[in-house]
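Structure provided below as C-alpha cells; questions to follow.
Every protein chain of the complex appears in place save one, which is left out.
Coming up: chain A.
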C-alpha cells in the first residue's frame, strides 16, 4: 500500500529527529513553527528531561527560560507548561522563594550596572577601535578605582586622625641622641612671590613641603583615653603595609578571573583559525568605517597567520648554516639592546648626581636642575623602545613573539630606570651605605644634605608623577593635534606616509604601570600621593579618550585582548615588587629622620611594632607568639600542601575527562553515520519488499 513506505520513511524521519533532538530540533523549530500549526509543538523537548527531574527533587523550573533558543511566543508556551508542572504545595513555595530571590538578584545587578564607571564611553571605544584599545581603558579604570579606594583608606586611618589629634595627645617616646639631628626648618624665609609659589607647587618645596602632603608634617602623637587609644605612628606603618597587601590582593583577584578565561581557552596559539572565524566578528561595530576596518583587521590577521604557518614550515627546513647565522644575529641584537639599557641607566645616574649637586640653585634653572632626572628618564623611555623596534625587526621573531619581546624590554627599561633613580637617592641619604663616614656618623643618615630624607624621597616621587602627567598633556597639544592637522590638511606624499597617529596600546600601558609604580614607591613618604594619582588618572582617561577619537586611526595590527589583561597585570606586579622592596628596606634598615615625621625617636620605622606589642595584654601576646611558633606553622604548611595536591589532582582529572569526552564525540559521529546507513538500507529493503508484494 502506498501509505506504508511513507510510514516507514516517516518512522525514519522521527527516529532521526529524536536522535538529533537537542540540536536539529531546535534549529528546525524556528523555521517550522512559522509554517505549521500548533500540533507541532515539541512537548517532549521542553519538559524537563528525566535526568534533570531526578537530580533536583523539589526544585522549581530547572531550566531558565532565557537560555532556551526559541522565539518569544514559544518561550511563553514553555513557561505556561512549566507553571502547570508545579503541583505539590511545598514545591510551589520553594519555587516562589527561588523566584523572589531571583528577582532580588536581578534588581541588584541592575543597580550595579547603573553605577559602573564610564560604561558608555568604554562601549563606544570598544565598538570603534576594538578590544585591544578597550582593554587599555579598562586597565586605566581599574587603576583609578584602586587608587581611589587606597586614598580613602589612607585618609581614614592616617590623615583624618592626624588632623583631629594634632593639638591633642603627647608623644610616645621621648627623644634621645644628639640635638643637631633634630633641627629641621622647612619654612622658607622672606617674601613669597607668585613665581616662587608656582615653582614650589611644581617641585613640592617651600609651602608644600611642610604640609600633610609629605611625611615630615606628621607627628609622633599618641592619644590615650579611657577606652580609646590611637597611636599615629603605628597607624601610619600599618596603613602603609596594608595598602601594599590590599593592592596585591586586588591585582591577583583580577588576574585570577582573566587567567581563568585564558586557561579555559587552552592557549591562543597561532593557527586557531576556527576560533578566529567563528568568534571574531564584533557585532558592536557601528558605521561603515568601523565595519570596513574590522574586515581589514580580520583579513590582515588571517593573512598573517597563514603566512606565519607557511613560514614555520620553511624555517623547519632551514639548513644548519642558516640557523647558526640567525641565532648569532639574535644574540648580538640582545647584547645591543642590553647595552642601550645600560647606557640609559648610566645617563640617569649621572643626571641624578648632577641634580643633587646643583640643588641650591633658584629660579627656572633651578627648576630644570630639579627635574633633570625625570627629563632624562622620559627621554630614555622614548628613545630606547624606538630603537628596540628596529632591533626587533632585524631579529626576525614571529609577529606575536616580537610584540612580547618588545614589551618585556620596555618594561625592563622603565623599571630599571626608576630603580637607578632610587639607588642614587639611597647613596646620598645613607652615604653609600657606610654609616661610619663623616657625614652620616652623627645621625646615621646624611643630615647635612637631607635633614628630613623621607620628605626628600617623597618630593622626588611627587615630581616624577607630576612630570609624567605634564608630559602627557604637552604631547597631546604639541604633538598629536598638530600631527593630525598636518596630515588632514596637507596632501603631500610625506604627510600621507606619516599618516595619522596610531594608538599604540603596549606603550600606553607601560606609562600607566610606571606611574602606578612611582605612586607605590612614594606612598610611604607622601601619603596623599594616591589621591593625586586618582585625579591624574581620571584626567588622563579623558585626555586619552579625546586624542583617540580626534587624532588616531585604529591600529591595523591588533593586540589580543584576552591575553593583554593578564600581561598588563603581570607587568603591574613587577612594579609592585619593586615598590615593596623599597618599602621593606626603608622600614627595616634606614634610620628615620630625627627632626621630622612620626618615627623621629625610633631607631628604625619597624621598631615601633615590638614596642607596642609588649604593651598588649598577656593573652594576646601569648596567642600571637603561638601563631608565629613552629607548632602552628608546620601543621599549617603541611595542610596547605595537602590542599594544593588535591587541586592539582582535580585539575588533571578534568583534563583527562575532557580528552575522553572528545574521543566519545568522535565515536558518536561514527555511530550516527553507521545508524543512518542502516536506516537507509532498512527503508530501501522495506520499499523493495512492498513494491514486490504490490505486484503479486
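FYI, contacts are C-beta pairs under 8 Å (C-beta built on N, C-alpha and C of every residue); 3 or more make two chains touch, one makes a residue touch a chain; residues count from 1.
The working rule: contacts and distances are computed from a predicted model.
The listed options are "EF-hand domain-containing protein", "ribose-phosphate diphosphokinase", "Sodium/hydrogen exchanger" or "Protein FMC1 homolog", and the UniProt record of the chain not shown names that protein "EF-hand domain-containing protein". Checked against the hidden chain, the listed residues A:106, A:224, A:389 or A:432 yield one contact partner: A:106. The residue touching the chain not shown here, chosen from A:272, A:378 or A:439, is A:272. Among A:104, A:201, A:306 or A:338, only A:306 touches the chain left out of the display. What chain A contributes to its contact with the hidden chain is residues 23-24, 26-28, 30-31, 33-35, 65-67, 69, 71-73, 75-76, 79, 106, 109-110, 113, 131, 257, 260-262, 264-266, 268, 271-275, 277-281, 283, 285-288, 290-292, 295-296, 298-299, 302-303, 306, 309, 561-562, 662, 665-666, 668-670, 672-673.
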